[in-house]
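Quick one: structure below, then a few questions.
Just one protein chain is left out here, and the rest sit where they should.
Labels A, B and C are assigned to the chains in the order they are written; within every chain, residues are numbered from 1.
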Amino acid sequence: MEAFGEESDDERRWEESVEDLVPGWLSEEELAGARARVPMLYVEALPVRVDANGRVSQVGLLLRGSPTTGRMTRSLVSGRVLHGEELRDALMRHLEKDLGATAFPVVPTSMVPAAVAEYFPWPTGRFQDWRQHAVALAFVVPVSGECQPRQDALELSWLTPEEAVSEEITAELEGGRASLLRQLLHHADAI
Amino acid sequence: MEAFGEESDDERRWEESVEDLVPGWLSEEELAGARARVPMLYVEALPVRVDANGRVSQVGLLLRGSPTTGRMTRSLVSGRVLHGEELRDALMRHLEKDLGATAFPVVPTSMVPAAVAEYFPWPTGRFQDWRQHAVALAFVVPVSGECQPRQDALELSWLTPEEAVSEEITAELEGGRASLLRQLLHHADAI
Amino acid sequence: MEAFGEESDDERRWEESVEDLVPGWLSEEELAGARARVPMLYVEALPVRVDANGRVSQVGLLLRGSPTTGRMTRSLVSGRVLHGEELRDALMRHLEKDLGATAFPVVPTSMVPAAVAEYFPWPTGRFQDWRQHAVALAFVVPVSGECQPRQDALELSWLTPEEAVSEEITAELEGGRASLLRQLLHHADAI
Partner (left out) sequence: MEAFGEESDDERRWEESVEDLVPGWLSEEELAGARARVPMLYVEALPVRVDANGRVSQVGLLLRGSPTTGRMTRSLVSGRVLHGEELRDALMRHLEKDLGATAFPVVPTSMVPAAVAEYFPWPTGRFQDWRQHAVALAFVVPVSGECQPRQDALELSWLTPEEAVSEEITAELEGGRASLLRQLLHHADAI
């Protein structure tokens, strides 16, 4: 969950460490410059457990406690597409970062997304991201393995589709993502 | 491949044997009656091999020799949706029938299809099926296991996307399915 | 709204009058026979008003009073695809039947639907239709003209997207269509 919502120190540290290695990774200054000028391209994924015939049984939501306020927020897997990176590679990279190396996500064969979310740094519109204008291509991604978020501050909780769209849970989703979650679960015939 | 194209004796025999067991299975008379009166609902699947990030590397096409003429024809996995059967269950049933029990297909989480094919028993339009008016919801389905068609007359050949859309191969696809194959491969960013 | 929900006498009478003219139209006996044996193919449409850039401003829901109980029910435009009829022609036919000749609906260029709804004559699953197993391909359809339902019992009311998904309104949608309405409005970025 590189980018939407508050960036923890852990996350920033991890980002810095790969900065020299990954082409397309930007310094904070460069990223701020680009963010002020063009829409940023993101991918988002809703991890799900499915039965043998593809029916969604459980929904995975990331849970993070703010180190400063202690407030819990939930999120989908989400992150920026780097310069030179294919969408499906960005999707896999963020799935591995947030779910660990043994989640075995099934990245879709088509990059036509299940939903498109337009985030703006102002309160109008369906989605908000106070840092930037971002456009996210969102997918439902079945995972069959064990999920172990790599960052200490992060947890993954599995919920039934009904639990996931309950008021209690959706209140912890930021930036309008409750609407995105519902759209993805409708698309997957799960609610 | 229960229904499009010529039905071999083998296939008919298999159908008869399950007739008493599977609710929604019809006698030949009943099926003919329904076929003459309403559009028949089908599912079709293009089996593909994908890499870890969902990129299509190979395409599976079914190959069948006509017992009478010896002519070879190719096809996608395809079959009728039975009364009372969910689309994803029909999709899995036909995948298992045509690819065997160890193919491990990944049925999509969404039943919004990659393509919709309308077959008519006359030559106008994109798709033809001389026996009936059929509407097929078509999907791209990654398979990770071993494929062994259950019927003797049937073979599965794996081709690169480029080979699959070559003139030589598409000439063996019937009913306009060359166009459907291309649409599905475009959808999967494979051609 | 030929088929889902209660069929009024008016509707039945209209159906009978076209029976001899429209190929593919069935007698009640024939229709009952087919319904018991194969899934019935439907199209559904959510009429919307859009601004110049395609943004949904209003949603049209059909309102019908039961002649016997007086109870009000709401519905989308919906109806069966006839034998030999193309999906887009069925969509236009039902739009004209339910919205009148001057609604000027914009039928989508693609028949890949915004949602697929599987109705079963039992309470499990997302959608129910007590008369039959039906599979509906559902679309969002902008209309720019005047809408005048042709049937006396029918009214069209225009609501904002927020009003349309309010509890008061969705409670009047039958067969699980509240979920379908939400899916279509999410797809159109309207909620």
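Just so it is clear, a contact is a pair of C-beta atoms (placed from the backbone, for glycine too) under 8 Å apart; a residue touches a chain by one contact, two chains touch by 3 or more.
Owing to the predicted nature of the structure, the values given are computational and were not obtained by experimental measurement.
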Residue of C:A114, C:A134, C:C147 or C:V165 touching the missing chain in the full complex: C:A114
Residue of C:L63, C:V106 or C:L159 in touch with the missing chain, whole complex considered: C:V106
Where the missing chain touches chain A, by residue: 24, 26, 30-31, 33-34, 36-41, 80-87, 111-116, 118, 120, 125, 133, 135, 137
Missing-partner contacts on chain B, residue numbers: 115-116, 118, 126, 179, 182-183, 186-187, 189, 191
Where the unshown chain meets chain C, residue by residue: 48, 50, 52-56, 86, 88-89, 91-92, 106-112, 114, 140, 142, 187-190
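We adopt the following convention: only the chains that are shown with their structure count from here on.
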Separation of mean Cα positions, chain C and chain A [Å, integer]: 35
Mean-CA-position distance for chain C and chain B (Å): 30
Shared interface positions of chain A, touching two or more other chains: 187, 189
